[in-house]
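All protein chains of the complex are present and in place, except for one that has been dropped.
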Amino acid sequence: MSAYEKLKKLGIDLPPASVPVGAYASFTRSGHLLFLSGHLAKKAGQPWVGQLGETIDLSEGQAAARAVAADMIATLQAATGDIDRVTRIVKITSLVNSTPEFTDQHIVTNGASELFAEVFGGLHARSAFGVAQLPMGVCVEIELIAEVST
Amino acid sequence: MSAYEKLKKLGIDLPPASVPVGAYASFTRSGHLLFLSGHLAKKAGQPWVGQLGETIDLSEGQAAARAVAADMIATLQAATGDIDRVTRIVKITSLVNSTPEFTDQHIVTNGASELFAEVFGGLHARSAFGVAQLPMGVCVEIELIAEVST
Partner (left out) sequence: MSAYEKLKKLGIDLPPASVPVGAYASFTRSGHLLFLSGHLAKKAGQPWVGQLGETIDLSEGQAAARAVAADMIATLQAATGDIDRVTRIVKITSLVNSTPEFTDQHIVTNGASELFAEVFGGLHARSAFGVAQLPMGVCVEIELIAEVST
């Protein structure tokens, strides 16, 4: 099954590719590696603001992480023209806006990891950690390295 | 001297390769680059919980970072089948669970860097910084990129 068929089966319509909020690009490519910029969680097109352990609970955090992953697939589409050229999600780094007490960054991040696994198959390498604050106050930011075939 | 002989000389028995705590893999490979997921500090197999500047002092932090490095060498073994195929530790990123006052993340991280240098020779690129919180409350998390020959 192609990645497109998997998206369809999951009921996911790719959002429009997100626009960088500064002097950078959404992605760059070097050889077979595609580097995606940190993507900020959005809800209905607006920054998904909040902090885990305070205003955002675990299930909302996972939903935000999954939404970031969908946005990143839209960027992969913009970068490749055909996401079936993505041969592997190599690595993600997940930054979770966290109170000093919140220690479930890995569970929040599964929201993104599971969508990538569902669409592309296989598992990626990953780091997840808690940060003091994120641009625009969003609850989750994720960056990604993918391998592309051509 | 092979990396195995260096480990033996240092009195280090590689621990069992660690198991991811979520929907991801301990490592992925793309071309000659091996990407290792963030590895959490463990002590006697349990999360090495605490914060630098609060419950963990500098020398314990360095010991935790060194323990993470040993775990990562175990993952390199699992990934390559032969750590002498590791031609270079390219880069590590060290996340140190820190109070707002603690500013010796680079000294903590030397605990890992020195072990990598002892075992593989050469020096790697590195970033080290303080984070608000880490998965399961551990004191140090490190991720790594290595270059492998075959």
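Quick notes
Each chain carries a letter (A and B) given by its place in the written order, and its residues are counted from 1.
By definition in this document, a residue touches a chain if its C-beta (ideal position, glycine included) is under 8 Å from a C-beta of that chain, and two chains touch if they have at least 3 such contacts.
Please read these numbers as outputs of a predicted model, since none were measured by experiment.
Residue B:S98 is the one among B:S18, B:S37, B:T80 or B:S98 that touches the chain missing from this view. Interface residues of chain B facing the missing partner chain: 31-33, 88, 90-93, 98-107, 109-110, 113-114, 117, 122-132, 145, 147. Seen across the whole complex, the unshown chain contacts chain A at 20-28, 30-31, 35-38, 93, 95, 131-137, 141, 143.
Here is the rule we use: only the chains that are shown with their structure count from here on.
Chain A and chain B, compared by their mean Cα positions, are separated by 24 Å.
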